[in-house]
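Structure record follows, encoded as structure tokens.
All protein chains of the complex are present and in place, except for one that has been dropped.
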């Protein structure tokens, strides 16, 4: 609470300083010409006043408690030293909670433990009080010091604007850095956990193994059996679903884009585009629901019906097979994923087709070409690399799509090219492995990170290729 | 160029012309077909969701009076009483059905009325213990299966073994309805309740609030960071290997499967930094990281669309780079930026997979108390209900989807309107 | 190589069987005859009752202030206005005596007879060869590869580009300089054997040297084609054209021989415009 | 209303205290003195050792074929090249005797002294008033609203636009016609009291009438400013400028009075270029 | 006529015309003075005329250069171009008038040393006045752009020719009367011829003015006055 107050105070002080600085600069403006507008001087002083102090406060807020914990834990009381690590952790937590006046865990501490607890809590309380005071005092000193240092330097020749802009630039850069840090975070966290996984399952077995039976590894006594974590069936399933999806999405999406950009009038376009955008905005879980409860039963009914019609005829085996088709199959997931990808492909392609300059169309029409000739011979060839890039991006998305396959694909890991089979995919397995109880030292849980890392790698390669293509193509008309 | 060539070539070109026009017509047809297919899917999808979900918006309540027999109520341990059983017996009495020795009939009757009734009775007694011995009248929802029967989704024609309700129960329901004790009305509980194990009491409020909190967190972080990062990359970053790397990096991040962000959240936030599981804070952080690249890309596109002439004009006037950007470029790009932000947040709103990774599948009745407490969110609620065994949850799944879609369509529509209104041709 | 233009089959779709009796053509040299042409964009009338005869084998220049309807009129001639939603044209435009707006006229065929060159050079993003071969291909003007090559060569020669590109026909058209691109576009238009070539400010995106080359080319081409050129530069109109028409506010104010228009115009508005005394 | 230009505070940031002794200026009227200026884009040298003195209160035209470096040189003068990654300038450019590339010179201040007008009119998408007021605002040239309004009015008057827009100062700048927009942009440049106005093909996007108006305006402005104009149109250079410099392949081939250059150039390359005998 | 959008262009054109008008005034004065100097045997005036001629030469050059500059820098069209070319041509005609006036003045200097020729001188003076007034008329027509005034000068050229013819005969008779008068007679012959040429130049200017204004040439069959006398 005191920190919130401190921040508020600091803010108020900075605003005041800003106003003072501005006024001072305005007063100076009477004599000489100022280097910058008065507002910049105000901001400059306010920044010197506010930023260091705010940084200190933030530092204490984030690192302070940890430092405190480390400090009081530095000399563990005898009562704690003997405790198992989990209970010890609980002890320290309780000490902190007690210090903060929060409810403690339900663990019944022995009296001497209780005493040690009280003592440590007191220590923590003292530390907390001191550190808060120190932080606040330091912040106050910094704010005042910054102000006092900056204030006399206000002069017409001070390049206040340039300095303020320097600060802004640093802030902007920091924001961009977050994007890079995200990537580093992804890679680091995936690698870290995956390394732990690969410590128990050799990477080659994982990458090229043909068997996927993670449940075997659940039994602690059985060290992960060879072949139990072979990811090939998962990738085969992913691939099969993706192929089905692209068979639906690529032609429909592309032709949608062509129709919208070349044939549709303004009003038609104005109606259809937002509708397609709705299709694009439908959450994947809804597609999953649609797949599981509508498309699946529909397909199953359809194939069962065909099967019953064929059964006992010359194609009896096929009929029998079809009659046994289940809701969960690659086809269901693939088709619904295809629907999901239609707007994605069509809007990417639409962009790319629209980027083909109107002058090329005019040129072609003026030669006496019909619309379709213009599309086929001028626009598509010009846009082809871009369209290819769009398709690759769509594939990457299909590979990483989770909810539809989770809800509609099935869980049998098998290598098949038959879309009527139930297959499982990488993402579905990740969900399966990581929902429910997670034990972060069992290979079953860690396998998800192995899969995640591979998935990340695959999509990364796809994306890099696709984006290269798209970008190269975009530059062609710049 | 003799005249002799004219005639044949003219015939040829007329034949060719016919072919060309036919090809043209065909090509156009393909386009129309594609549109029809795409929109057809949309219509089927929406129709199916509505068809499965619209029934959730009304429900049936039963009005029943319960004699609070002092003999049957243990005042010492109020919570230990089985008020549901008491109420069921009252109901049977009302139906003039004799309970059997095993109390099977009462048991079956209990399955017709929401468990809420028991809590209501308990509440009434706690409020005022003097009510014991009187007869109170309560209006409570019927049990989900009974509701389905009233809505016609459970039919008497199905063999008794294949349905959830026995013939006897159906008879009772019919009689209750005939006596006017059952009333159908708008299902406000669906919007004011949170998740529950009892389908008839499960609602979306908790999920809606959870989603809203999470979206707030995500927006609060991703929007300023994303926009400012985009501004730096587009306007300030020295063009070189570093900015090229960042650009590639961001484009890749935008295409990284969302489930990978879930893994990131799981490892980084929960395992390493000790953030709470299932909390809107953690989910919001994950979604923020996930929408960051899309926001950056959309913002950059909007910034790129501002013609360089504006920048040149401002720079040529002696405006500094920062002034140029914040006075001219960013205001110009604002509608595009807003559109990008709304669309990416709408997308985040519907995101499920990464949230599964950070444990948001947990069952969470009630409203989240803070950003750090466990909460449910709409899409995950959909996923949970879809997995639930009871048929009654399917209706609720579709209902929740409708709520989700309404939010999403509203956000999309805002984006479209924004774009339309501010679309500028240079 | 085959003699220029020889392998190209000829057809007469748009040309009347003989000088038909009904054709109200003023004199034998008239290629395009326009009578009372008005054009509208939605409710806005962009052209008012334009009547003009455009001679064959000569360059006719349209000049006038911005927005006076020059481009609109040009686009009426090959019905490129059809592609603009809301555009409407009334009145009669005849090429070789045949009404271009007649039901029976297919705009696709019409446009193959009436080539058009735009302000900004717009080669297709294909090879130089493919650019020129595009028209003959879609209209089926060539039987076989040899004929096609002959057409391409002949067209490039006519456009004065052959010498510069003959050794790199398979490079991309956009690798050429602006002026070369514009000549490539002209070659592309020539390749389908048009009767008429319309040019809408063909040099405004070019520097003076490239402009001079295109003007030189136009001067060559006029020996064989009916050329109409829209230009903002009066000097250019004066240089390249034999006849000039001055448009103002959607009206045709004056037309006549270029020399007359530029040394001694009849109308005061024309005089004011060409001497820089406007507005 | 206040007298024109009167309410504008004056400052001398870039002007030396007096005619400093060291200034190697040829004669008193020289405003911009360039000595051995070379410019590079990466490895490519776009300008080779240009030396030229540009007089005050006169219009100097840069002509030359496309890509000869006219714009590059223009952008060296107000350091707009700084904004192009990889661009590098060597040599000395002095305005009023002060080196523009000196460490102590802030390009932002420099650019407020050296106005620039671009090929395509580029008003800010704001009101006419805000367009003109922007410069004085960011440079703190006005104390209070009244002064600002006076500056805006004076600038618009100088740019000859006041009569046309005084009743709609709060409409968007992009609602004006192309020529008016270009004048608005000039007014905007004038509003920060530049010493020099650089114009890079300011009329190439305009029709002849708007062009004539801008030329007229330039002719007015030269009484007060040092104006440098890049143009593709030799006729325009001939019309508006008092001095002309001819660039070719990054070199300054010839400079001199416009009359000399256009009636009797000394260099053969100049003669060939202006008479259309190039390449 | 409307103003040009570019006023400096308008100014340059007007300047050109003004210079031609000024030159016209000067030439006119030279001719009138030459006639006077001749008639009044005013040696001083004659000398002055001779001196002043350089100004006309300079003016012609200046106008020609200005016209060429205007053409190079402004690309005049139609009426403006005709105006420019006309200025150049009129200037060259005026320069010739000036030369002829100078020649008359020089001859006056010679004649002043001989006996006065009495009636012949008066005849020449009359012709001089006539030619002067023609020149004045045509220059007025030029400055005021009056087509009719110009045409009227043009149609009346034969009057001057008739005058000259009768003078020619008169002079021959005068010379035949006394061999001592042959030398002054020869000079008088040339004075008369010069005046006739000045008249011709006035006619030329009238033609040029007609072309400038209408853009068309006067018909070929001008009342031709050039005779073999």
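First chain written, first letter: the chains are A, B, C, D and E, and each begins at residue 1.
What we mean here is this: contacts are C-beta pairs under 8 Å (C-beta built on N, C-alpha and C of every residue); 3 or more make two chains touch, one makes a residue touch a chain.
Nothing here was measured: the structure is a model prediction, and the numbers come from that model.
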item: Selected from E:48, E:92 or E:133 as touching the chain missing from the view; value: E:92
item: Contact with the hidden chain (one of E:6, E:63 or E:175); value: E:175
item: Contact residue for the chain not shown (choose from E:77, E:101 or E:141); value: E:77
item: Those residues of subunit E which, in the complete complex, touch the missing chain; value: 61, 64, 68, 71-72, 75, 77-78, 81-82, 85, 88-89, 92, 99, 103, 106-107, 109-110, 168, 171-172, 175-176, 179, 182-183, 186-187, 189-190, 193, 217, 226, 228
item: Interface with the unshown chain - residue positions in subunit C; value: 209, 212-213, 215-216, 219, 235, 238-239, 258-259, 262-263
item: For subunit D, the residues touching the chain missing from this view; value: 234-235, 238, 262-265, 271-272, 274-279
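Just so we're on the same page, only the chains that are shown with their structure count from here on.
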item: Maximum centroid distance from subunit B, chain identifier (CA atoms); value: E
item: Most distant chain from subunit A, judged by the mean position of its C-alpha atoms; value: E
item: Distance between the centres, which are taken as Cα means, of subunit E and subunit A, whole angstrom; value: 96
item: Length of the line joining the C-alpha centres of subunit A and subunit D, rounded to whole Å; value: 50
item: Residues of subunit A whose C-beta touches two or more other chains; value: 161-162, 370, 373
item: Subunit E residues counted as touching two or more neighbouring chains; value: 4-6, 9, 75
item: Which pairs of chains touch, using the document's own definition; value: A-B, A-C, A-D, B-C, B-D, C-D, C-E, D-E
